[in-house]
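In this view, the complex is presented without one of its protein chains, the others remaining in place.
A, B, C, D, E, F and G label the chains in the order they appear, each numbered from 1.
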Amino acid sequence: MTLQVYLSGEIHTDWREQIVQGAQGLDVAFEAPVTDHAASDDCGVAILGAEDDKFWHDRKGAMVNAIRTRRGIEQADVVVVRFGEKYKQWNAAFDAGMAAALGKSLIILQPAEHDHALKEVDAAALAVARTPEQVVQILRYVMTGKLPG
Amino acid sequence: MTLQVYLSGEIHTDWREQIVQGAQGLDVAFEAPVTDHAASDDCGVAILGAEDDKFWHDRKGAMVNAIRTRRGIEQADVVVVRFGEKYKQWNAAFDAGMAAALGKSLIILQPAEHDHALKEVDAAALAVARTPEQVVQILRYVMTGKLPG
Amino acid sequence: MTLQVYLSGEIHTDWREQIVQGAQGLDVAFEAPVTDHAASDDCGVAILGAEDDKFWHDRKGAMVNAIRTRRGIEQADVVVVRFGEKYKQWNAAFDAGMAAALGKSLIILQPAEHDHALKEVDAAALAVARTPEQVVQILRYVMTGKLPG
Amino acid sequence: MTLQVYLSGEIHTDWREQIVQGAQGLDVAFEAPVTDHAASDDCGVAILGAEDDKFWHDRKGAMVNAIRTRRGIEQADVVVVRFGEKYKQWNAAFDAGMAAALGKSLIILQPAEHDHALKEVDAAALAVARTPEQVVQILRYVMTGKLPG
Amino acid sequence: MTLQVYLSGEIHTDWREQIVQGAQGLDVAFEAPVTDHAASDDCGVAILGAEDDKFWHDRKGAMVNAIRTRRGIEQADVVVVRFGEKYKQWNAAFDAGMAAALGKSLIILQPAEHDHALKEVDAAALAVARTPEQVVQILRYVMTGKLPG
Amino acid sequence: MTLQVYLSGEIHTDWREQIVQGAQGLDVAFEAPVTDHAASDDCGVAILGAEDDKFWHDRKGAMVNAIRTRRGIEQADVVVVRFGEKYKQWNAAFDAGMAAALGKSLIILQPAEHDHALKEVDAAALAVARTPEQVVQILRYVMTGKLPG
Amino acid sequence: MTLQVYLSGEIHTDWREQIVQGAQGLDVAFEAPVTDHAASDDCGVAILGAEDDKFWHDRKGAMVNAIRTRRGIEQADVVVVRFGEKYKQWNAAFDAGMAAALGKSLIILQPAEHDHALKEVDAAALAVARTPEQVVQILRYVMTGKLPG
Partner (left out) sequence: MTLQVYLSGEIHTDWREQIVQGAQGLDVAFEAPVTDHAASDDCGVAILGAEDDKFWHDRKGAMVNAIRTRRGIEQADVVVVRFGEKYKQWNAAFDAGMAAALGKSLIILQPAEHDHALKEVDAAALAVARTPEQVVQILRYVMTGKLPG
């Protein structure tokens, strides 16, 4: 049965492409948020009309994006959440919290420098990976029982 | 019926005390994480034995704290999550995600400077407050129907 | 065990008082939305700050009220929804839909003139009553097995 | 993965056709109630036998229709509820309440004149649209990340 | 913690009284349907108005009774269902099915002559008892660990 | 999307064949219990070894059959329960109770003589039919919106 | 709010008494299985009648005990499962699996020699303790924020 994987978090590097590429040949289907930063920020007002107040501009966009992201998390077997070096990334931690509460298998992809700050998030995860390749290796092992090397 | 409120997030200012104090006389019961930072960081190893590796030191503590925090969120009617000016605060966003997935009424208490970064979290909330006093006013209104002033 | 009853809907007549009065002596606890119309409409901006746009003014208030109404419905054993002669009353029908989806025992209190328009709502209910006294009689029968007269 | 969309509410204009037409080429599957008004009103007695009392005539029909509508809502990822200019439309608000309680992504399609009356319903929605075209644009953005224009 | 026990089924003998009497001194709270047969049959029309058609007369009563019986089953830890020697008793089997689907601990109280006909019901139960006294002994053992004799 | 229908109850007439035949051309998938009475009674001991005691002989069979019947009910959108003229048929009422508790759309197929005895079961159903043809007409209407005649 | 703790597993040493004693003064309520080994083994036949076949003798007892143990686990906030040095203790691991699936906070109390064999169970737990005193310290920390020493 196809493994449903949702790739949440950082959108400034090509980690999603690395995982999708690395997982070729496995029976895995990937979902992700919209990763076009400008479109993601403006989707609410672009479709539903402008707002004078930046707060509601943001709210409208965040709600439209939630249609996609909540479905992605709810339908996933595995949720991978990537924390990058920069930015607040509270939406990534929020997604991890949702995934944990929904009983999803959670894999956190993070640099070691964030280990202490992410300890509560990691404690709800089944794996803490450092590289996209490790995530691919987990997916391959889960689907085929084969270890790398 | 007593309103169960969980106060999650920032532990460096006295916002919890302000809310508890302000809500005196209302039928509200508050829960919160352990806010003694040192105890919270070291509870795992202090009770269950030292770890050489900081990663597992942190994991043990985060898991022991989770006994308290998950129960607090699961039993709450209302979850208030406070984001302060500093630090990563990913555990706060993680708690907000859990609360949202569990269908809790979510109130986010945040400075305006974080509005854009918290837009996905705020979009799952029923109120975004700027001050502890506003949280108290919401609780009073919810319990008594009385508005301030 | 105390019967939890939530009284949803029309706020312009004293039907809630009639039911609460009539049920005196029964082990029933009543909850209801804030029935002060002006407070209910303005609670969001009164507490969290004014909005230029009426749409967001309303949204802020509706979200604050939802803290109370959703809890009231979720904790209820029985949800009574009253439809009056006037107004759109979509919030009443919305509450009935929530109650139905949550598996609550639903009693609809409505004038006969609305029977056709309410047929989908009524089809999810365990009783369609015409008067508050009938609701009291149902509660008394449910709690004591005694019929009127 | 195919997006399941349920189109609830007003049955007197061609808004459903506009959305289905506009969404051609997207991986979206639409469900809807029976929109033949006469059939919808009479299905209960036409199949299961006549009733002397209009109340039970309506009840039988509403229950048969519920087989279709509840399944449509329960299986949906997104529930779009259209409120028209006329009629009570309590079944539309009831469907919105069910969808909200089930955690569905809710899009309300409504004219601005109903904004105040629908504020509680809107507060549970992820988008309030004015035109079927906006709903199509949301579906396209959710599925492809592409904004209009 | 008080054990909640719902006593469903046959209403023509005093088996409920025997169990309640026998369980005196244990921390057990009993609920049951209305056992006044005439009141139970007529509650719908007595409160909500007469019906010409016996089918709807019965439906109205069954729905009003469901407010009590569904709550009783949902709040119970243990559901005891008694099948007597006579009558169809489909409501008893229906209650047992609800209790099983809700994960309640089910005790069936039945004469041996019904064993074959009740095999599917019994297969969902944790005990098949022959006498009210055995039910009391189970409750005593569950609460205190003491066996009879 | 294919409508999943489970056909529970009486196994001595060809009502299932009539419904399956009548529903040809509709996107409906039917499931049912094993209707070979002898196989159904003996499956437990035939596979897992004989029992001296008829009670456990029956239990073993009822548990093996439950693997099929519980799955059939859980996966169904619609559960049709047929009550015939004879026998206790408590398993049919039990299935109806499970279906009701799981929120399935329930159709009861019963002769008028059973109306009073089945009133609690019927009160949880969306339709009470008299003939297999009426069930087919409901399924056709639900799937296509077309009424008979 | 009182912390509900269920103490599952090994019944041959006084570890439960140590924990209950150590937790005096904390707002904790303990539940446990019947720890009288003979009563636990024979409760089914002692109450419900003898069985010739040891397999069904055991089954009857296990089912009666399940009334108590499943309720204990379902109502618990924290489930402590103790594995001793001897015996198969599959019921302890079974309880741990139930607790994990129900989202309970799980504490495993085990000697180091079992670490490898219990790794899958431990991976679902929030703490692995070696002594009853450590369990008490966890409960005290969770309830008061105080660390030992």
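The criterion applied here is as follows: a contact is a pair of C-beta atoms (placed from the backbone, for glycine too) under 8 Å apart; a residue touches a chain by one contact, two chains touch by 3 or more.
The shown structure was predicted, so the numbers you read here are calculated from the model rather than taken from an experiment.
S.K.: Looking beyond the chains shown, say which of F:Val20, F:Val34 or F:Leu147 touches the absent one.
M.R.: The missing chain is touched by F:Val34.
S.K.: Of F:Leu26, F:Ala46 or F:Leu147, which sits in contact with the chain we cannot see?
M.R.: Counting the whole complex, the residue in contact with the absent chain is F:Ala46.
S.K.: Would you write out the residues of chain F that touch the absent chain, in ascending order?
M.R.: Residues in contact with the chain left out: 4, 29, 31, 34-36, 39, 42-44, 46-49, 60, 63-64, 66-68, 70-71, 75.
S.K.: Can you list, in ascending order, the chain G residues touching the missing chain?
M.R.: 54-55, 58-59, 61-63, 65-66, 69, 83, 87-102, 114-124, 128
S.K.: Counting contacts across the full complex, list the positions on chain B that touch the omitted chain.
M.R.: Given the touch definition above, chain B has residues 51-53, 56 touching the missing chain.
By definition in this document, only the chains that are shown with their structure count from here on.
S.K.: Can you give the whole-Å distance between the Cα centres of chain B and chain F?
M.R.: Roughly 49 Å, centre to centre.
S.K.: Chain A to chain F: how many Å between their CA centres?
M.R.: That pair's centroid distance is 44 Å.
S.K.: Counting only residues that touch at least 2 other chains, which ones in chain B make the list?
M.R.: Answer for chain B, listing residues that touch two or more other chains: 63, 66.
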